[in-house]
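Every protein chain of the complex appears in place save one, which is left out.
A and B label the chains in the order they appear, each numbered from 1.
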Amino acid sequence: MAHDIAAQVRGYLVVFGALLVLTLATIGASYLHLPGTFAVATGVGIALMKAALVAMYFMHLKGERPMVYWPLGLTAVLFISLIAGVLMSEGDHLLGTRWDDAFTTE
Amino acid sequence: MFFLLVGFLLVLLIRWQHAYSGQPIPVFGGWLGEANAPGGVISPEFYNQLGAMHGTIMVFLGVVPLAFGAFGNYLVPLQIGAPDMAFPRLNAASYWLYLAGGLVMLASFFVPGGAANNGWTSYAPLSDIAPGHGQTMWLGGMLLLIFSSLLGAMNFIATVVQLRAPGMTWFRLPFFVWAQFITAFLLLLAFPALQAAAMLQAMDRLAGTSFFLPSGLVVTGRPLEVAGDGNALLWQHLFWFLGHPEVYVLILPAMGIVAEIVANNTRKPLWGYRLMVYSIFVLGFLSFIVWAHHMFLTGMGTAISAFFQATTMIISIPSVIVLSSLILSLYGGSIRFNTPMLFALAFMPMFGIGGLTGLPLGLAATDIPLHDTNYVVGHFHYLVAPGTIFALFAGIYYWFPKVTGRMMNETLGRIHFAGSLISMNVIFLPMFIQGLAGVNRRLWDGGALYSHAQDTLSLNVPMLYAAGALGFFQLFFIVNLFVSMRSGRVANTNPWEATTLEWAATSTPPRAHGNFDQPVRVFRDPYDYSVPGATAGFLPQNAEYARSAE
Partner (left out) sequence: MEIPYTSEIRPDTGLTNPKLGIWLFLASEVMLFGSLFSSYVLLRTGAPTWPVQHEVLSVPLAALNTVVLIASSVTMVLAWAALAPHAAAVRAGDRQAAEAALKRYRLYMGLTLLGGAIFLVVKTIEYGDKFSHALYPATNNFLALYFTMTGLHALHVIAGMIVNGYLWGPGARMWHSEPQRFANRIEVAGIYWHFVDVVWIFLFPVLYLL
């Protein structure tokens, strides 16, 4: 029993370490002044990794029940739909928003 | 229900203004006050308040709380065999938030400048810059109401998942419970978008931000002094991201109620129960990705418009499946034409008309001439008024004996039904004609200045009298409700001989604490009527053997 607790606590501290490393990474990446899309991808990507660590280990989402996974999965899909739907409706020059733009090359 | 009445009274004023634009209202005109109606004539500003608040009150303070909050909270625990909702204190909080939101909305009529007057949709930039406190109070009221709904939605989902009685498997749930379950998910995941939007608009109105204000906006001759670079369409996207699932929130509980009453009064199981369940899952999911069909005229790219058009067409399929299943459930049934069944039966063609008239609106090309006309108003009112509200009436007549231990009067019920059905059709059918002629919605003069639509404007007069008649026939219902509570015919525990748990295992009226006298165990499907080989015409869900329970 004591081993389990100690192991669990060790696990949390390892995750903490990883989160600190990733925080440094994301700050460091910002100094590289990457071009637009890459900067976004890196920043959001690292943030996703950090969020996943917090969710899986601190929030005990790893090994949780399907009854929790399904609503969260649905939420993720709808979140993406909202951002994509808004962006593609208003972003006049994004790929795929107009038939003619999508199929002409210049 | 009180709020439904308030919303209805507001619209009576609107109908007067359309029919007799510019003329003072007899008798009541003076009651509205000089600010709103100088000389008894409704001013354009007040007219806009009536329009915006009628919609807001009916949808957010009337139908959703009644269909989801009241019917749901009362029946879902009973129908699944649970002692209560999963989180009783959260439930109480949800109610008080609703009441607070409602009071804020009503109070907004009495501030200088009056209530919100920018449509129930509160489009930016007008709603951002509208003077007075009415619109800001609308935002505050909405924040309270949305929080109330979110807490309620969590409660419903947790209750249905966790508190089903032993033996109550997923596919033994009454269809009403499934409908409420899906509705709860829609509320949970769609409302936050309007919550966010309302916060952003509040920031615009109170903190001087320009989330929804583009640059270079000129108001009454003077350029607006804000930072600009905002996007008015952002409001529309966030609003309709909620707004579309919201209309399915309005119709799903109604479908659930109709299903229960149809199964009971045909004395046979629902046709296609499983199909209906799968359909509302699909319906629920699709409802999140159709929203921009409210925005076909905002200048979106053709490809993205085509996407939303496609999803809108596809979403009609599960709706049709549900309606068809309800209609097919009648075939071969031994139909009892009591008052709840009359309303449930009328729901079907009315919902059909509402749905069919939506098709030209969902197709981007045909939406161009129809957008924002009275055609749209007719379309959605057919779905909500002789649709949802009829289902709610059906539910009240049906479950009244459960709540009070007495029956409502059948004769008064039939008069209420016939009068409502006819007057609703006289009110809403002409709207399609006016809309096709090009009459815009939300017009103070009811379209009087449209030379091309003059022929259709005379329809405003019978619409007004039909609206008055509709109000008159509700008196039969109100009187019936209150008198029957005291002196209606006393009912036994299961006057409709129904199978679902709320009738089978509880006393009438229900006990003060806990729903059931003893722990419930479920053995049967939800609609075991006329089971071949059984000794009784119906078998309650908690009846273990194929003979009648005591």
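Quick notes on this one:
Rule of thumb we're sticking to: contacts are C-beta pairs under 8 Å (C-beta built on N, C-alpha and C of every residue); 3 or more make two chains touch, one makes a residue touch a chain.
Predicted model, so just to flag it, every value in this text is computed and none were measured.
If you put the hidden chain back, the residue from B:84, B:410 or B:445 that touches it is B:84. Listed residues B:119, B:132, B:192 or B:272: the one in touch with the omitted chain is B:192. Hidden from this view is one chain, which touches subunit A at 1, 4-5, 8-9, 12-13, 15-16, 19-20, 23, 26-27, 29-30, 39-40, 43-44, 46-47, 50-51, 54-55, 57-60, 65, 67-68, 71-72, 74-76, 78-79, 82-83, 86-87, 90-91. Interface with the hidden chain, as seen from subunit B, comprises residues 82-84, 86-88, 90, 150, 153-155, 157-158, 161-163, 188-193, 195-197, 199-200, 203, 207-211, 226-227, 229-231, 234, 237-238, 241, 514-516, 519.
The rule we apply is simple: only the chains that are shown with their structure count from here on.
Here the spacing of subunit A and subunit B, counted between their Cα centres, is 37 Å. Those residues of subunit B that touch subunit A in the shared complex are 157, 161, 185, 189, 193, 231, 233-234, 237, 241, 285, 288-289, 291-292, 295, 298, 300-304, 306.
Subunit A contributes residues 67, 71, 74-75, 78, 81-82, 85-86, 88-90, 92, 96-102 to its touches with subunit B in the complex.
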